[in-house]
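First comes the structure, then the notes that go with it.
In this view, the complex is presented without one of its protein chains, the others remaining in place.
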Amino acid sequence: MVAAVSEIGDALLARLQAFMAAHVYPNEALYEQQLHAVPGEVFRVPAIMDELKAKARAEGLWNLFLPHSSSGAGLTNLEYAPLAEEMGRVYWAPEVFNCNAPDTGNMELLDRYGTEEQKRKYLLPLLEGKTRSAYCMTEPDVASSDATNVQTRIERDGDHYVINGHKWWTTNAYHPNTAIYIVMGKTDPTAPTHLQQSQILVEPGTPGIRLMRPLSVFGYYEPPKGHGEVIFENVRVPVENIILGEGRGFEISQGRLGPGRIHHCMRIVGQSERLLEQMCRRLLSRNTFGKPLAERSVWQERIAEARIEINMCRLLTQHAAHLMDTVGNKAARSEISQIKVAATRMGQRIADMTIQAFGAAGVTDDFGLAHTYARMRTLRIGDGPDEVHNRTIARLELAKYKPPREKK
Amino acid sequence: MVAAVSEIGDALLARLQAFMAAHVYPNEALYEQQLHAVPGEVFRVPAIMDELKAKARAEGLWNLFLPHSSSGAGLTNLEYAPLAEEMGRVYWAPEVFNCNAPDTGNMELLDRYGTEEQKRKYLLPLLEGKTRSAYCMTEPDVASSDATNVQTRIERDGDHYVINGHKWWTTNAYHPNTAIYIVMGKTDPTAPTHLQQSQILVEPGTPGIRLMRPLSVFGYYEPPKGHGEVIFENVRVPVENIILGEGRGFEISQGRLGPGRIHHCMRIVGQSERLLEQMCRRLLSRNTFGKPLAERSVWQERIAEARIEINMCRLLTQHAAHLMDTVGNKAARSEISQIKVAATRMGQRIADMTIQAFGAAGVTDDFGLAHTYARMRTLRIGDGPDEVHNRTIARLELAKYKPPREKK
Amino acid sequence: MVAAVSEIGDALLARLQAFMAAHVYPNEALYEQQLHAVPGEVFRVPAIMDELKAKARAEGLWNLFLPHSSSGAGLTNLEYAPLAEEMGRVYWAPEVFNCNAPDTGNMELLDRYGTEEQKRKYLLPLLEGKTRSAYCMTEPDVASSDATNVQTRIERDGDHYVINGHKWWTTNAYHPNTAIYIVMGKTDPTAPTHLQQSQILVEPGTPGIRLMRPLSVFGYYEPPKGHGEVIFENVRVPVENIILGEGRGFEISQGRLGPGRIHHCMRIVGQSERLLEQMCRRLLSRNTFGKPLAERSVWQERIAEARIEINMCRLLTQHAAHLMDTVGNKAARSEISQIKVAATRMGQRIADMTIQAFGAAGVTDDFGLAHTYARMRTLRIGDGPDEVHNRTIARLELAKYKPPREKK
Partner (left out) sequence: MVAAVSEIGDALLARLQAFMAAHVYPNEALYEQQLHAVPGEVFRVPAIMDELKAKARAEGLWNLFLPHSSSGAGLTNLEYAPLAEEMGRVYWAPEVFNCNAPDTGNMELLDRYGTEEQKRKYLLPLLEGKTRSAYCMTEPDVASSDATNVQTRIERDGDHYVINGHKWWTTNAYHPNTAIYIVMGKTDPTAPTHLQQSQILVEPGTPGIRLMRPLSVFGYYEPPKGHGEVIFENVRVPVENIILGEGRGFEISQGRLGPGRIHHCMRIVGQSERLLEQMCRRLLSRNTFGKPLAERSVWQERIAEARIEINMCRLLTQHAAHLMDTVGNKAARSEISQIKVAATRMGQRIADMTIQAFGAAGVTDDFGLAHTYARMRTLRIGDGPDEVHNRTIARLELAKYKPPREKK
């Protein structure tokens, strides 16, 4: 997007930047310190997070996502993009504004597809930032990039559904405040491929749920949210916990994933900007063989590459956001897949070159670069790996040139 | 750019697309046939070109470049972008609308920096499409990517300037209608680095000019314009032919190159779209080992990459164009360099993968792919090689983080 | 290969290098001059070629390919590798030693599979360098990377076979001395997939053969051999012209292509060495912004990459050659595919970076770089595109881990 996005967006951005400068950046060290303060107690919420959330909410910098809904700030995806980018500069900042994954996706799902009762019980406390939520989709025993592979069963038994399955990568599973799981499973394995799945609400304390272990990402457990491996064994939930009805699970996941993906991309753009800044500063400060690294053409080439890629990904993100706003998530699915592939690849690449610029310091935790790399790398797998998105993009492209009767 | 660029732009685009469909695409074969009709007579203008120019001018599809000038259609760079993209789909189409390089750059230069007399004599016939022009910049004996290396001398001698030098890559040197050369040379080699150069107007017939030979681009001589190697030996031109005055040559070249570069990028986007279309159609039509190439994931990955890169480059081109319109060519010089690097790299990459998709047919002239590749590859060198643009981008980026007193 | 390959190989290499220094390099300019001496007569053999062939033969530097055969110099593939590399430094040098494609592959085919009569009539004059030969395999209407797609028919009719088909990329089709075509076609389209094809000997003058046109490679027609598009219309040849018998065509092509491919790779290594030398010399001679290009780290990185890739490809070529010598072409087919992919990719990459190092001079014919690029690029398609070789390598790799009963 070339021009100013909107007046309301510009004003919010200025306020958000001011908040980041006044309250977030100055507390980065404190956050890490509080996070790791009690040895052995990994998944604790740093006190500063709650303080900052209260401040942000008081200033109206709250629930800025949620386009086209009265529950949020009423921004379009396009207006939200620069705000999410700004938050992305500090990996834990989005939660300060109640705009963090996976809660945003789950809130959007409940807002769009939940019954009034489901909204009252589960969405409201999420919107207030009092609870956290998890999305139980990926399974360890199958290639989950093909959603039809899901093996978890959700079977009707009178007034209840009975859930049996094995999930992992359940983000927020270890967060102390997590109050609700959204679980994907098959209600009817004999139905047409995309009508077999359903999604259902499950409270973490329900009998039969076993939290096996936290998963690490390149050695990082990512507290306080954590990624859990979870067993569901004869877990019984009331029938009214089904979302939108049996067989609607695939449809819901399609609806949920679009915004989730693009939010990640917006934040990656912001994170990459910060990496580029760190890289430039480092290269200006270190000398080899008689001159600053910043004057070596091999580094200038990488700086240029980073600048070009960041700018292109920002524009493509805004383009996709605008299409989501104007023609809808479904019509924009090629663009969403495009930016998912492009932004995560960029993020990984820039994190890698920033690590190289920092030398041995780059792989430590001193500048957060290795952890950033780990997050970037993981996002090339999460929410659909490159391979699946490339397939989607190509099929939509090829469809333009197929004879009408061959199209499917 | 996300939204519709402008109403006037949209209307023009529709008319341009209609013209392309009605008059250009159907004549592609004829153009090639006329071009090569007379063996031994390489640099001839196909008759169809003049017919189409007349048609286009009659329809008002003429001189669509030239932002902020009464001589053109009065479009902004941003409004011009989709039009240039559309023209770029056929390599000779821009001339139909009098929007082809290097004449556009030369016209813009004369429009911006020429005296009234210079405009009357040289700009007017160019704007009418009656003549062609050349820009004599690059020299075979030095690395011309550093403009200060220029060796050609322009020395004052009474009412004349005397030019001595050796140029090459003088595009249009072989075009039968070329009526004017703009020559870059040094008037004062002892002046500060960027004040040594001047630019001067020279008519091709002036005594002392020797057209040595046409240069080929990967085996292609690119008629009818051709790229010439030219010797200037004591070539005398009247003092009033100097442009803007002595020592202004570097400044002029900076002013000229911005628009020239972005026009190339706009056209590359259009050309790449057409390559992607050709690639898709081919992959749908060929089978190996029992199924169409289009169903193989290795090709789907490339199609996706092409789609992503084209979209990102289009957006970055429009972004740079918009900055040129709003903050000026100088303030937009990082963005101009960014798109120069990104678009040419993309064009080369997509041409290469399209060749691969066509197999042995790809390197022949049957589908124009090898020639397209040759043009794309050459553009990574022309108007400044990647290395120089990356240096520019990096230095502007690093300048943000340097202590104030160190900036230069 | 680490150690000296063999004493006989070392001695031959020294003599070959001396010959190149004394007779080939000094005549590079003359060769081009003679080649293009008569406008309009494209496919003529420069006189210097015949002179040098006579000299080389007299010195015993002749037919150095042909491992395990009394017809050649009796070298192994491994011993031949450094000799072919040396010849590869000048694109037309292999013919001086009667070691050029496609004649080497055709001679090897005839030597291995021909009847005594076929050898006498067609192999002997080839071994003496008096005639040239063509291999008619690729067809314009199908994806020839899958050999089973071949559409040409070879039908028995009494004492003759009748050939109907449409071939292209018939190298040597325009060479004045070409005396024999080896044509691939289907004798029995109903047989099992790999028993449908046969290969047959056809003399160029046979009625029904139409030479349609020469094909260009990035604008180059590659005289004097040329690449022809050829129509076979009811072409009748005696039954004794069949090679090895009906249904053996696929088997023969597998046997032929291994050595042909590795010879190309050997030559690519030599050509790449020369490109690296040209690149280094150029970078040492040109200055930008106050210092030689050779001192810029961005160029040092590319030089290092070229050096690493050349060394690795030389070693892999020798490794594959050694396997062909010791376990046979079939057992070495993964390694042959590996080096085919690796060497051609390297050659294209180094040619591209050398072009960039030369700037605008790189795309002209002044240093032969664009033509070298065109040959390198074409080799990524000829003799099987990357995609097919990667498939072969992967399937052999995966077979190691498949349960025994699933292997095929």
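Per-chain residue numbering starts at 1, and chain names A, B and C are given in the order in which the chains are listed.
In the analysis below, contacts are C-beta pairs under 8 Å (C-beta built on N, C-alpha and C of every residue); 3 or more make two chains touch, one makes a residue touch a chain.
Since this is a predicted model, take the numbers as computed values, not measurements.
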{"item": "Hidden-chain contact residue, picked from the options A:Leu124, A:Leu211 or A:Ile381", "value": "A:Ile381"}
{"item": "Among A:Ile303, A:Ala370 or A:Ile393, the residue in touch with the chain that has been omitted", "value": "A:Ala370"}
{"item": "Residues belonging to subunit B that touch the chain removed from view", "value": "296-301"}
{"item": "Where the missing chain touches subunit A, by residue", "value": "39-40, 138, 140, 142-146, 149, 168-169, 215-220, 286-289, 293, 296, 298, 352, 355-356, 359-365, 370-371, 373-374, 377-378, 380-382, 385-388, 390"}
{"item": "Absent chain, residues of subunit C that touch it", "value": "1-3, 78, 276-277, 280-281, 283-284, 294, 297, 299-301, 303-305, 307-308, 311-313, 315-316, 318-319, 322, 334-335, 337-338, 341-342, 387, 389-391, 393-395, 397-398, 400-402"}
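Please note the rule applied: only the chains that are shown with their structure count from here on.
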{"item": "Subunit A and subunit B: spacing of chain centres that average the CA atoms, whole Å", "value": "42"}
{"item": "Inter-chain centre distance, subunit B versus subunit C - centres from mean C-alpha coordinates, in Å", "value": "38"}
{"item": "Of all residues in subunit C, the ones touching two or more other chains", "value": "296, 298"}
